[in-house]
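Just below is one structure, and these are the notes that go with it.
What you see is the complex with one protein chain gone and the rest in place.
== chain A ==
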Amino acid sequence: MKPAVFDYARPGTLVEAARLLADTGAGAKAMAGSQSLGPMMNLRLARPGRVVDLTAIPALRAVTRRADALVIGACVTHADIEDGRVEDVTAGLLPHVAGRIAYRAVRNRGTLGGSLAHADPAADWLTALSLVGAVAELRSPRGGREVAVSELMVASFTTVLEPDEIIAAIRVPVAGAGARWGWTKLSSKVGEFAHGLAGVFADPGRGTFRAAIGALDTAPIVIDDAAPLFGGPFGERLDQRLDEAALDRRLDERDVVDDYVRAMARVALARAAAQASARQASAGEGERA
């Protein structure tokens, strides 16, 4: 379990990183925390000719607060968010999610951008950042563009990223006062990938009520307006208002055929909804998820 031979580059700027990645003859691959790419290379399932390590680029570690959004550099780690080194603008949701990703050793190195670009359907950030309406800021030698995180993944391990395109930052909207959320991750044991993953996020200040379901063996289902799914606006006893037929239609649209996966999606969403209903806007932890 040793990787095949590869070249290694650790550029200090985004421009240089994009240039190294654009040299298509090299078979280049971007690496951030190396928590997925590293094992895949060791198993020789991934054999990039060149690894472009993004972790020495200061811009990718930067966190900038704007009036309506927090811009988080793509190389910020899960642990940075879990431990509160990055300001929270989501009423506690992102630190909650971060603390439940894999194991602490993985969280110490794994990054937001790396997780999104890897696009494992069972991973947490694609679903969680889609839920809060985050936007990915991409850079390539041709310039920049923005893609909603909910539009980033097209299928398992497949994104809209071009080979020379880097996720530079993730822009997370600042939730208003009174925002509520619920998040449920079902897995066989602590730290393992989810087999049921769902969240509900209601922000009355901004007038949003969203839901997202992950761990579907494909891209997460992201519901910008969850009111039809719950037969009306956000409120109490949300879980009991879940329209299972509507959810089934959503799962059918994604060709989710495994009854167990469908059942776990339903349970996870109902539990997330129940939590969101019960949660005071300020509460941030403590439930069994």
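By definition in this document, contacts are C-beta pairs under 8 Å (C-beta built on N, C-alpha and C of every residue); 3 or more make two chains touch, one makes a residue touch a chain; residues count from 1.
Definition applied: contacts and distances are computed from a predicted model.
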Item to check | Name under which UniProt lists the unshown chain, selected from "CbtA family protein", "ABC transporter domain-containing protein", "Xanthine dehydrogenase family protein molybdopterin-binding subunit" or "propane 2-monooxygenase" | outcome: "Xanthine dehydrogenase family protein molybdopterin-binding subunit"
Checklist outcome for this item: In the whole complex, of A:G49, A:G191 or A:P204, the residue touching the missing chain would be A:G191
Checklist entry - In the full complex, which of A:P3, A:G99 or A:P204 touches the chain missing from this view? => result A:P3
Checklist outcome for this item: It is residues of chain A that touch the chain not shown, namely 1-5, 39, 43-44, 186, 188-193, 195-196, 259-260, 263-264, 267, 288
